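Left out: one protein chain. Kept in place: all the others.
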Amino acid sequence: MSFFVDVLVGGLLSGVMYSLVALGFVLIYKTSGVLNFAQGAMVLFAALTFVSLTEHKLPFAVSLLVTLAIMVALGWLIERFVLKPLVNQSSITLFMATLGLSYVIEGAAQLLWGTEVHGLDLGIPDTPMQFGSVAISEFDLVAALIAATMVAALTLFFRTTRTGLAFRAVADDQLAAIAVGLRLSHVWAIAWALAGVVALVAGLLWGARLGVQFSLSTVVLKALPVLVLGGFDSIAGAIVGGLLIGAIEKSAEVYIGPFVGGGTEGWIAYVVALGFLLVRPAGLFGQRELVRA
Amino acid sequence: MRFWLVAALLAVALLVVPRVGNTYLFDAILTPFLALSLAGVGLNLLTGYAGQISVGSAAFMAIGAFAAYNFNLRVPHLPLLASFALAGLTAAAVGIVFGLPSLRLKGFYLLVSTLAAQYFVQWALTNFHWFANDDPSGVITAPQLAVAGIDFSSSAGRYVLSLAVVATLTFVALRLVHSQTGRNWMAVRDKDLAAAVIGVPIFRSKLLAFAISSFYCGVAGVLWAFAYLRTVESDGFTLDLSFRILFIIIIGGLASVRGAFFGAAFIVVLPLLLSRIGASFFGTTDSGIAELVEMILIGVLIIAFLIAEPAGLVSLWDRGRRRLARLLSFVPAPQS
Amino acid sequence: PSFAAPDRGQEYFPLQSYRVGPYAAGGTGFFGGFIDYMNLINMRDGGVNGVKLTWNECETEYEVERGVECYERMKTQGNPGPAAMNPLSVGIAYALLDRSTSDKIPLITINHGRTDTTDGAVFPYIFPLLLNPWSEASAMVNYVAQRDGGLDKLRGRKIVVLYHGSPYGRETIPIFALLSQKYGFEVTEIEVPHPGNQQQSQWLQIQRIAPEFVILRGWGVMNPVALKTAQQVGFPADHIIGNIWSNSEEDVRPAGAAAVGYIALTDHPSGTEFPVVQEIIKTVYGANKGNLDDKSRIGSGYHTLGIINGILNVEALRIAQQHFGDKALSGEQVQWGFDHLDLDDKRIAELGATGLLPPIHVTCADHEGAGAVKFQQWDGQRWVTKTGWIQADRKLLRPLIEASANKYAAEHHITPRNCAKTS
Amino acid sequence: MSAERALLELRGIELSFGGVRALSSVDLTVREGDIHAIIGPNGAGKSSLLNVISGLYRPLAGTIAFAGKDYTHVPVSALAHLGIARTFQNLALFAGMSVRDNIVMGRAAFARSNFAENVLGLPRSRSDERESARRAEEIMDFLGLHAKGDRKVATLPYGLQKRVELGRALIAGPRLLLLDEPMAGMTAGEKLEMCRFIVEAKAEFHTTVVLIEHDIGVVMDLSDRVAVLDYGRKIADGPPDLIRADQKVIDAYIGVDHDERLVEAAV
Partner (left out) sequence: MSEPLLSVTNVGATYDNAILALSRVSLTVGAGEIVALLGANGAGKTTTLRAISNLLSAVHGQITGGHVTFDGRRTEKLGPAQLVAAGLAQVIEGRHCFPHLTVEENLIAGASALRIGRRQLAADVARIYGYFPQLRAKRRLPAALCSGGEQQMTAIGRALMARPRLLMLDEPTMGLAPLVAREIFHFLRALNRDENLSILVAEQNATLALRYADRAYVLEHGSVALAGASAEVRERDDVKHFYLGFEPRQRRQYSSLVSQVGT
C-alpha cells in the first residue's frame, strides 16, 4: 500500500513537471490556435542560455533577468518573422512552421552555447524527505508550488483582464479581431513572450533535474498527451492533465510494465488520452467546438 | 500531351537512369526519395484529401517493413511482391484500428490517435522479439530481392524495383482521387456536416482513407527497409520520420499527388545539398557548426517556403509553368 | 580542408561523426580524440611510414539513415579508398554490416556493436575491438562477484540491469539471463525508453526490488538522469555500476553530487597523465590544432576512447604496411592489418599508452582481441581507478558467439572463411 | 396541383438547448407538392426545426412522419435515400472543390460503385461518373452556372455560392427540399431568379419544398402555406393571405407599418 502511495505521489509530482511544459503550449494555442511544436526548443533555449550565463560567472538574478529579456525578445521575433507573415493560414501550416522554428531555435541554442551537457544547480535539494510513510523530494514540492502559482496567475489573467479577453477573441476569429481594433501583433507578441517565460521556468526546473542539454527539447512529447487530456486551450487542464498523466504513466509502468516487458511509458499516456478523448472529444476542460447547422 | 510527358519521364527514369547513375545516386538519393514520395502520397490521401491529420506515418512504415520481413521469413515460396502487398494490407488493417477514433476526434486531437500509433507500434515491435525473429537487438535484415527470377539486389536494381512499385501505386492514387471515393474524402474534409446530409458515409470514408493511406505507408516502409536501408530496427521509424513525411506533403502541396514528389525531393535533397555546401565552407574542424548552421537553414527555408507559398511547391511549379507557357505559348498550361 | 576528394597517396579515414543531437557529448569527445591522434601522427611522425593520414567528417546525428547516406557518399572517396569506417553507433553499424563487407571496407565498432561479429570467420570486415557487449556483461558480473568475494557468493543476489531502449541497450538481454542462470543470481532487466530523460518509474521499481546492485547500461542523457533519480529514491550511488558507455565525465558531471561514489567499468581510463595524451596536448593543442573547443575535456573518457580508437586504426595500418608495403592502402588491405592487430605491453608502452588500453590480440577468428576492463569510481572531481584489468569469461561466451554468427551466416548465405588456414 | 396527401408530418416536437426551449410542441403538416414557408422572428426556432427534420438535431419528444413512416429521429445517413435534400443558412459548400464537383457530390448517396471499382475503372464506376457528369451539366445549365463549372466555389460571390448549394440539393431529385434562407443577401433581381429556380425545380422533380425566408414578399407570393414560429411555438399556419392578416403574426414578426410611414413623412 505504501508502495502504491509512493508510486502515485511520484507520478503526480512528475506530472507537475509535464504541466509546466504543457502550460506554454496552452498559452499559444489559446491565442493563435497554433499547436506550437517549438515550445520544447524554447525550453532548451531558455535553460541553455541561463546556465551558460551563470557559467560565465553572472550572478543568478542577473542571469535570470537577462534570460527573461532574451525570451521576450525571442517571442517578439517569432511574432514578427513567422506568425505575422502567416496570418490566415491553416492551422496545419502554422503547426509546420513551428516545427521549422524548432529547428532554428535548437540549432541557434547549440550554436550559441555549444552542445555539451551542463549541470544546473538551483540550490533546491533533490533528496527525499519523509512525510509519514511517503518520501517526497523538496525539489518536487517547489516545482509543484511554482506550477500552481503560474496556473493561478494565468487563469486570473485570462478570466478577468481585458487583455485576456483580447487573447481569447484573437484566437476565435482573427478577421473580426482586426475589425474591432485589436492589434494581432501585440497580442501574439505578448503571448509568445509569456510562453517564453513559461519555457524559462520549465527549462530551469527540468534542467536542474536532467542536466541542461539537447534532449530537453524532447520534453514536448511528454506534454502532448497532457494537453490532449486537459484540453489544448485550458490552463486548468494543463495542470490536471499533467497530474493524471503522471500518475497513470508511473503506475502503469510499475504495475503493468513487468508483464509486457516494460517501456510502457512511451505510449501509455497517449493510449489513455485517446481512450479518454473518445468519451470527451475536447479533453477535460477544453472548449468544445461550437457548431450550428 | 500531359500523358506523354509523364510517360517520357517514366521511360527515362526506368531505362536511362539505371544505366548512367552511380551507387551514390541510387542508394543515397533516388531510392530514399522514392520511398518517401510513396509515403507522402499515402499521407496526402489521408491528410490532404480526407482532411485527417496524422503524425503516425512512420509507424505504418514500420509495420509494413516488419510485416514484409515476417511474411518472407515465415511463408515459404511467397513471391516478393506478394509479401509487399500483404505488408501493405497488414498496415492497412492496423491503420483502420487507429482510424477508429476519427469518428469522434477532429483536428489536433486526432494527432493523439496517430501519436499513439506511432509510439505503440514502435514499442510493440521492439518489445516482442518475435517480430524481429528473436534477434535480441531487434534489427531486421532485408531478404534477397528477386521478382520472377530476376535479381534486384544491386543498387540500380533496388532503384528500379522501387520505381516500378511507386509508379504503379501513384497511378492508382491518381485514379482514386479523381473518382467518387476521392470526392467523398474532400467533402468530408471540407464540411462533414453537409457531406453527411447528402449521404456520404462519413465514417466509412474516413476509415477507407486511413486504410489506404496506411497501405501506402506500409509499402513505402517496405521499400525503405528492403530497398534503401536493408537493415532496420523499429527505432528507425521515429516520430521525426513521421514529421518529415508531413513536411513533404505540406511543402509539396496538400491534396496533390504530384506534390508528394516535389516535397520528397525537397526534403531528401536539400539537406544533402546544404551539408555539402556546409562542408566546403567549414571544413573538417567545425563539422558540428556546419551541422547546426544547416539545421537552422533548413528551419528557415521551411518557414520561408510556408510563407512564400502556403499552397506548396506544386502551385509554385504550376505558376511557373503557366508563366513559361505564356512566354513560349506552346507548352500546355496545366489544368487547375 | 574542403570536401574535395583527399589527395592521392594519403590514407583516408571517413568519419561518420555526430556533434549535435542527443548524443553530441559522446560524438564530440570520441571523434575529437580520434582526430587529435591522427593529427599527432601527422605532425609528429609525418604520417605512418611517410603516408599522411587524412579524413573528413559527415554528420549523422546518430541517425541510421544519415549514417548510410554518409557511408555511400564517402565510400568512393579517397585514393585508394577509405581505410576503415568508425561510425560509433550500433544502429549505423548494423546498417553497414553487409555494405562494408561487400565494399571491402573494415567496419570498426570499438567497445560496441553486434557481439557475434566477433566471429571473424563469418564477419571478416567487422571489428568489435577491445570489448564486445557480451564480454562487458560478463566482466561486470565478475566484478560484482569479486567485490562480494567470489562467484559462488552471487547465488541468491538480486541484480537489476537498467538498459537504454535501443539495439545497443538490448544487445545483452540474453547474456545476463544466461549468466544469472549459471551463477544463480536473480536478474531483472528494465528498459529505459530512448533518450532516457524520464526514469521515475524504473527507479521506483528498483526501489521495490531492492537489489544489491544496479547495472547501468546507459547512453547520453540517460546516465546523469539515472544517477539523479537514484538519489531521489534513495538508492546508493556506489551500488550502481555503469558500463562502458556510462563511464565518462560527461555522464557524471551533470548529476553533480548525486554521482559521488558511482562506479563504472572502463577500458579507456580518463586522465591526462598518459604520455600519449601529453604529447597530444603539447604537439597538437600546442600548435592550436586541437579538436576539442573546451580544453578541460582533454583526457575525458570519450576523448581517450577516441585516442585509443586512433591508436588501433593507425596500428592496424602499420601492420598492414608491413605486409603490403609502405604506401597508402585500400580498405581490403587495411582489413589484413586489423585481422592481425597485435599490441602487447611493450608496444603499448612504446606508444605511450600504458594503462590506457589493455593488450589486444586480434585474430582471424577473434575480432575482439581483448575483453579486459578496469573499474573506476567517481569522487566528485575525477575518476579513481579501483581495480586492475578484469577479464571477461570469454570461454563461456565463445560458443554462443559462434552459434549466433553461424545462424546469421545461414540466413544470409555466407560461407565462413576458414580461419585455420589463413595465418 | 397540390395533392392533399401529407408528405411530412411533425407532431409534438420538443427541443431544448441546456434549458433553453428552442421548440415546444410544434406540429407541422406539409402536403405533397406544396411550397410550405416557415417564417418567424430571429431565434424563433426555424432553423432548428429544419435541423430536426433533417436529423441533425434529435428532438426531446415528438415524432416525424415522412412519406407515411414514423421516426423519432430521422437518420442523417438515410436522408438522401429517403429523398430529402437541404441547403444551409450559412453556406455549407465544399470549399476546396470546384463548382461542378460540389454539384456532383449531391449524388454521393447514389453512387453504386465502390472504391475498388473506382481504382480499376470498372464499367459500373464509369457509368456512375458519366451519369453524374451529365446531370451536373444539366443542373449547371439550369442554374446558369455553366461558365463557372471549374471555379473553386470559395472564389465565387456569395449569391452564386447559394445557387451552387441549391444545385447540390437538386441534383439528387429530392422529394422534399428544405431551404434555409436561400435568398438572404440577394438583390430583388437575384431573388426573382432564385424564385424561378425553385418553382421550376418543383415542377420538374415534383418536389415538395419547405422554405425559410425573411422576405415577406417572396414568402407570400411563392408559398402555398405559411407557418409562423415565435419563441419556439407555432403561432399560425395557413394560406398566405390569412397569415398576412393575422394580428399575432403582425405583432411578432411583420411589424406595423407606422414607422415606415413616419420615415417616409420625414424624407
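Each chain carries a letter (A, B, C and D) given by its place in the written order, and its residues are counted from 1.
In this text, a residue touches a chain if its C-beta (ideal position, glycine included) is under 8 Å from a C-beta of that chain, and two chains touch if they have at least 3 such contacts.
The structure displayed is predicted, hence computed values, not measured ones.
Across D:7, D:28, D:64 or D:186, the residue that sits in touch with the chain not pictured is D:186.
Checked against the full complex, the one of D:5, D:146, D:196 or D:248 touching the unshown chain is D:196. By the touch definition given at the top, chain D reaches the unshown chain through residues 1, 17, 20, 39-44, 47, 89-90, 155-160, 181, 184-192, 195-196, 199-200, 203, 214-218, 220-222, 252-255, 259-260, 263-264, 267. Not every partner is drawn; the one left out touches chain A at residues 87-88, 162, 165-166, 168-169, 171-183, 287, 290-292.
To be clear about the criterion, only the chains that are shown with their structure count from here on.
Here B-D and A-B were compared by C-beta pairs in contact; the pair with more is A-B. If you average the Cα atoms of chain A and of chain D, the two centres end up 47 Å apart. Mean C-alpha positions place chain A and chain B at a centre distance of 31 Å.
Averaging C-alpha coordinates per chain places the centre of chain C 75 Å away from that of chain D. Residue numbers of chain D whose C-beta contacts span two or more other chains: 54, 56, 88, 92. Residues of chain C found to touch two or more other chains are 19-20, 24, 28, 165, 193.
Those residues of chain A lying in contact with chain C across their complex are 3, 6-7, 10-11, 14, 107, 110, 114-119, 121, 126-128, 135, 137, 209-216, 218-219, 222, 249-250, 253-254, 257-258, 261-263, 265-266. The touching residues of chain B, counted against chain D in their complex, run 172, 175-176, 179-181, 183-184, 186-187, 189-191, 193-201, 208, 212, 255, 336. For chain A in complex with chain B, the touching residues are 35, 81-82, 85-86, 89-93, 95-97, 99-108, 110-111, 115, 221, 224-225, 228, 232, 260-264, 266-267, 270-271, 273-274, 277-278, 281-283, 289, 291, 293.
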